[in-house]
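One protein chain omitted, others in place.
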Amino acid sequence: MIRLAGIIAATLLFAMPVAAGWKAMPAGKTVAVVDESLSVTPTQSWNRWTRRPSKFGEVWTLDGLALNELTFFAGVPSGKAIYHDRLRRNRPLPKFKSDMLLTDLAELFESSNRIVLQTSLFEIEETQPARLAGHDAVRFSYSYAIQGDELKRKGEAVATIVDGKFYMVNFVAPALHYFDRDIGNVRKLVDTATIPG
Amino acid sequence: MQKLALSFLTATSLAVAGVANAHPSRPLPSAIGYEPKDEDERGLWLQMDEFERNLKQSKLLIRDPELNQYVHSVLCNTVGSDRCNAARIYIIRTPYFNASMAPNGVMMVWSGLLLRMRNEAELASVLGHEFGHFEKQHSLQSFRDIRAKSDAAAWLSLVPGAGMFASFSLLGSALRFNREMEREADLISLDYLAESGYDPMAASNIWEQLRAEMDAQAKARKQRSMKDVGNSLWSTHPSTKERMEYLREAAEEMGSEGKRKGEAEFRAAMQKWWPKLVDDQIKLNDFGSTEFLLGQLASDGWTGRLLFARGELYRARAKKDDMTKAVGFYRQAAAKSDAPAETWRGLGVALMRLGKQADGRAALRKYLQKKPDASDRAMIGLMAREK
Partner (left out) sequence: MAALTDLRRLFTHCLLALLASFVLATNAAVANSLVYAGSERSAVQEGFAFPAGKQPKITIMRPEIFVGEQSSGGLARVNADWTKAGKENLLFELQQRLQKAGFSTSVMPELSGENETITAEYRALFKIVVNSAIENDLWPADGLPTKKGEFDWSLGPGIAKLSEIGAGEFALFFYSHDSFPLPGRRALELVGIAKGFDAPEQPSVGYAGLVDLRNGKLVWLNVNLRIDGDVRKPEGARERARQLLNDFPGIN
């Protein structure tokens, strides 16, 4: 039978993470993220990763990315995937379109994550109206598990479309302890978001 | 033309519909109950046991007892109840086509494979093939062959500290088979199909369908089909074309007349899982494959559920006329008795994206009527309100 493909996992495991820097984001200080496309005021001190996941994204953490990961997406234009479409030939990611409805944004996120994380165990739990940076938005909670990892993860994201561009703040953490501990502060931070200009 | 050495039963017993004990009594293969002989083999077994221990805990495992019982029963029909218990079957929730069996008896079947089988005979041929690798101890042979070479550690990329076999793929890389082994397993599978009364053409049909799927996938992506590309995710030794052909020839010799396909039994067993597996497939963002597979599943006619799925597929791709077509599929689904409530949600969203706000909202309201406890009722409720 077809041999199980995927030495990718093994390759990744051998790779030393490139030493990237961190910058403190102190509590109470308003800061612009993603090339000034979005502004937030954290209620506790976070650490910004100087390495950017994509042109339209930026990542923060409290204790380490695997323990709490806060990602900002800002200004993603129509026709672009929200993550870096690395394997676009064989595993293309779906693209954001500016005529999407807010519920489509949750579906876009789910499908993108299923492909990037290579998992079918991804469930959107609840979807609710919300506000982001003064605009009507969708908030949704989700959970997922990936192959080889016994730890279930929980997430919550708020997303909207402004001037035809995609904006989202997404928080992921292990379902054990970390998500529940930090989500309250994350929601407060999300409430402070503004789009400058 | 490949000459096949098959052990046949008489025609009369073959005519009996897949009765579990329609197999000749032969000595059990040495693979069953095999104890590792030396240090290296014990190391391999240790890792496989550790892998199985982790697998039992895996969140990717589909634990549904009915589905597991069904797959187990098909294995027993195929290889005989005297030997099917050598396998411990694990069904993995992952939307790709694959199955494997390790030397210690762990058999994994991926849900993507279940989605692609059209009947019980096809599933039987896959299970028989994997069991063939097991009973001929191909993995062990492979392990010993590679170990004999100078840098023997190449066979297993163990990552210290990662926990052995951190993923299914690591196990798979270790247990690879060569051309001869694949052919041998194919022939054993045909043997089993013959003995158990299943249609031998099922083996060849799987490859034919897979190749057609690859064509559909490539066409939608405007790429060259991967069906004959070596080293692609899909290909193996021997090539799928070669396998399809020698399996077809062998099946023609054996004859398909009166042999069991088990389509109804298979569909009944998969009924509960198809919606989830189709959903997993749609979310892969692979329009060509999904459209092809939906067509296959609809060979007996388009049900409400399948039409709904088609609507979701087109709505997700959202190119040119897709949204209009999606509306068409959702409406066709809505006319059938088995359309899920989400049909109206999809219809509503599609209509709204086409600028038909009033019709869209009406459809969303119908969704909420049908599913008042929906987890997205707050959001959909807001969208459905008259402006």
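Think of it as A and B in the order they're written, each chain with its own count starting at 1.
Methods note: a residue touches a chain if its C-beta (ideal position, glycine included) is under 8 Å from a C-beta of that chain, and two chains touch if they have at least 3 such contacts.
The model shown is predicted, which means the values in this text are computed figures rather than measured ones.
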Which residue of A:Thr30, A:Ser45, A:Asn90 or A:Thr192 touches the chain not shown here: A:Ser45
Positions on subunit A where the hidden chain makes contact: 9, 12-17, 19-24, 45-47, 51, 53-54, 57, 59, 61-67, 69, 71, 82-84, 86-87, 113, 116-117, 146, 148-152, 172, 174, 176-178, 181
On subunit B, residues whose C-beta touches the chain left out of the figure: 36, 39-40, 42-43, 45-47, 57, 150-154, 156-164, 166-167
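In this section, only the chains that are shown with their structure count from here on.
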Whole-Å gap between the CA centroids of subunit A and subunit B: 31
In the complex with subunit A, residue positions of subunit B that touch it: 54, 57-60, 93-95, 97-100, 111, 126, 129-130, 133, 157, 159, 162, 166-173, 175-177, 182, 185, 221, 223, 233-234, 236, 280, 283-285, 316, 318, 349, 352-353, 375-376, 378-380, 382-383
Interface residues, subunit A side, partner subunit B - complex: 1-10, 13-14, 89-94, 97, 99-104, 107, 110-111, 114-115, 119-122, 124-129, 138, 145, 147-148, 150, 152
